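Structure incoming, see below.
Note that this complex is displayed minus one protein chain, with the remaining chains in position.
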Amino acid sequence: MSGQMTGAEMHALVARLYPLCRSITGDGLRATLGVIGEHLPLTVHEVPTGTQVLDWTIPQEWNIRDAYIKDASGRRVVDFRRSNLHVVGYSEPVSATMTLDELRPHLHTLPEQPDLVPYRTSYYARTWGFCLSQRTLDAMGDGPYEVVIDSTLADGSLTYAEHVVPGQTGDEVMISCHVCHPSLANDNLAGIAVAVALARSLERPRHTYRFLFAPGTIGAITWLARNRERVGRIKHGLTLACAGDSGRLTYKRSRRGDAAIDRAATLVLKGRPHRVLPFTPYGYDERQFCSPGFDLPFGSLTRTPYAQYPEYHTSGDDLDFVTPAALEDTLDALQAITGVLEGDRTYLNLSPYGEPQLGRRGLYDSLGGRSDTKQAQLAMLWVLNLSDGSKSLLDIAERSDLPFAALRAAADALLAAGLLKETG
Amino acid sequence: MSGQMTGAEMHALVARLYPLCRSITGDGLRATLGVIGEHLPLTVHEVPTGTQVLDWTIPQEWNIRDAYIKDASGRRVVDFRRSNLHVVGYSEPVSATMTLDELRPHLHTLPEQPDLVPYRTSYYARTWGFCLSQRTLDAMGDGPYEVVIDSTLADGSLTYAEHVVPGQTGDEVMISCHVCHPSLANDNLAGIAVAVALARSLERPRHTYRFLFAPGTIGAITWLARNRERVGRIKHGLTLACAGDSGRLTYKRSRRGDAAIDRAATLVLKGRPHRVLPFTPYGYDERQFCSPGFDLPFGSLTRTPYAQYPEYHTSGDDLDFVTPAALEDTLDALQAITGVLEGDRTYLNLSPYGEPQLGRRGLYDSLGGRSDTKQAQLAMLWVLNLSDGSKSLLDIAERSDLPFAALRAAADALLAAGLLKETG
Partner (left out) sequence: MSGQMTGAEMHALVARLYPLCRSITGDGLRATLGVIGEHLPLTVHEVPTGTQVLDWTIPQEWNIRDAYIKDASGRRVVDFRRSNLHVVGYSEPVSATMTLDELRPHLHTLPEQPDLVPYRTSYYARTWGFCLSQRTLDAMGDGPYEVVIDSTLADGSLTYAEHVVPGQTGDEVMISCHVCHPSLANDNLAGIAVAVALARSLERPRHTYRFLFAPGTIGAITWLARNRERVGRIKHGLTLACAGDSGRLTYKRSRRGDAAIDRAATLVLKGRPHRVLPFTPYGYDERQFCSPGFDLPFGSLTRTPYAQYPEYHTSGDDLDFVTPAALEDTLDALQAITGVLEGDRTYLNLSPYGEPQLGRRGLYDSLGGRSDTKQAQLAMLWVLNLSDGSKSLLDIAERSDLPFAALRAAADALLAAGLLKETG
């Protein structure tokens, strides 16, 4: 149940989840959590239809068995069995014979990407529809067509799950992934796979780590509504999405803009191809965690962000769009970020007048005059110089431009030599 | 008396004022205020010679009827009737016959711009002089010349005028234009014309708008001396000058540097060709309004600024130098700036825990999954996210990079839906 997952293993998890027809409620979502549960122990929550959650209400549960548009010859021109993107999420049931003109208001295409099928939903307004490629639409005759969506909308429940890795303290790091998208690999099966891999790699962490697998928007709102008393424990948070495409890593700051998570992520990404974006109230569930009533320190880690790649929310976001190497790279960055959160401490230099003589403590080269001072020695000088009880290792890393790990090691050596005292 | 003036109408006003011989006192100044008064109701103030105003004293009043340098043939080589720039402002009367050598200390030219006549004054040191082009001087023989300045310097008064548009509150926006320059179109008949146009376009504003038409330096000082008790009402101020040349718009910050007027102007100009300059204690009457005893939030709006164009303070600053299009563009920017000042408010999001469900209130598209979110929806999300009672719409505009008008409209929609409360 623990250890480092490879990129190939993460990609295999993405591939296994890919065919399931997820939505914000329903059996596809439950099946998804079931697969995750094979990798991590999960606590699964079911919240009944009609429950008031903050300003929202849990909707009816949606399930679908089949859907198609069949032409006069009996051929399925559009077929849910080939791709669950073909049906607008939360479509009402329909069974009718219609001409193309009658059907047309219910058909969604991407005229500028004629080979791709769009992803569309209508959770909160009752309707039905099909998504198809422009090429398919262009080839359709006048009809009539047999139009079937074999779905149900009925009282039931909304499902979400949590996995908690207990830490030495009750301070929490929270990682949230939306799990409501059907066959879209990068958005967000890749995020789920990286979150699973992170959870499995944590060993006796200092912080408690809480992983939330919940449908977008309503899932985060439901969790917040049911956990209002405990949100104060969340010291650092991340939404994790679009974690497997080939683009560079992107960090979007929290609403606060300079929370520790913002600084840790910025520090880690500095050495890699990346972008850091300011907070915006649009995107993934950081929208909810960063709403002004909660204002939690939640950033968002992605590769190419929300709506910034042509395959976004289309059938182009498939298993080839996500690569094992990218998944591994995202996991590596994420582990470096949590490494900073885990290792950050504030110290007091106990020999603050002048430099302590490191040489007689075996911490400094005895041969002087050389110009190639080692990083380890620089790291000790930085930690000693700035450790006045007000600056943490993260502060020192930002100012010194040395790797956090080198400063962490320097602090350990100085602690062992009795030159530092931990103060926070 | 109200409605939008066109660029052509503003240019016509510039043209009508152009021939008048203005100075810091005298009948040319009164005639100028008379013309402005045909467009706006004015309160005209006369302050007697000798009145102490702050560190200064109202000087004697200067009036001039004629002036020339006539050669032996009786030809006016330099003639006040052709251009009032030909006489140094506040020249004492003179009537004498002089050789060119005797005249020369009283002649001002621009050797590097040999076709242009400079603008010169000597308000506070008694002297007399003529301004002429270098070409004219080069063509002058040894003389003798008949030299006449038919002027008077006598006790009288300094004249300035105010136009006030009462607002819903006593908080004032003050627009100040210097009105003391003779035939210089851009500096500052253009500023006067744009101020008149702004005043005429204001309808039931929130702020009270005070327009000051006064001679440079001494006029602003006189107004400040006579209004020391009321300067606290001025929440935002602008000096308006050089408003009609073809250069890009320029905003010079107030001494405070980040006053609301500075931020509103910067925001409005961001979308246009422009420059924003830091405060300097040199320029127009912001020098007085931003003196440390008053430290009023006064910026300066111009096109090409003070002394930055070759025609500055020369006969080249004529009616062709100012264009209707530039006047209109300045007015448009100025109205956008006052629009921000008028529309800026601070709100409290009444549903701050998570996002309120905009969809069921008809404020959000029902079809999900699309990546082309509309500006109006983004604007609502920004207003909701940042409206915690501490940030105004101007703050939100700066942070979101959305147009102020879009945020204003979003706030109105959210107010109508009961999701916001105004707090400031």
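Observations, loosely collected:
All chains are identified by letter, namely A and B, in their written order; residue positions are counted from 1 within each chain.
Quick note on the criterion: contacts are C-beta pairs under 8 Å (C-beta built on N, C-alpha and C of every residue); 3 or more make two chains touch, one makes a residue touch a chain.
If you're wondering where the values come from, they're calculated on a predicted model, not measured in any experiment.
Contact with the omitted chain, checked across B:Q288, B:T338 or B:Q357, is made by B:Q288.
The hidden chain makes contact, of the residues B:G7, B:G26 or B:G89, with B:G89.
Residue A:E355 is the one among A:D115, A:E355 or A:E422 that touches the chain missing from this view. Think of the hidden chain as still there; on subunit A it touches residues 349, 351-357, 359-360, 366-371, 373, 378, 381-382, 384-388, 399-400. In the full complex, subunit B touches the omitted chain through residues 54-56, 89, 118-125, 127, 217, 220-221, 224-225, 228, 255, 278, 280-282, 287-288, 290-295, 307, 312-313.
The rule is simple: only the chains that are shown with their structure count from here on.
Work out the mean CA point of subunit A and of subunit B, and you get 53 Å between them.
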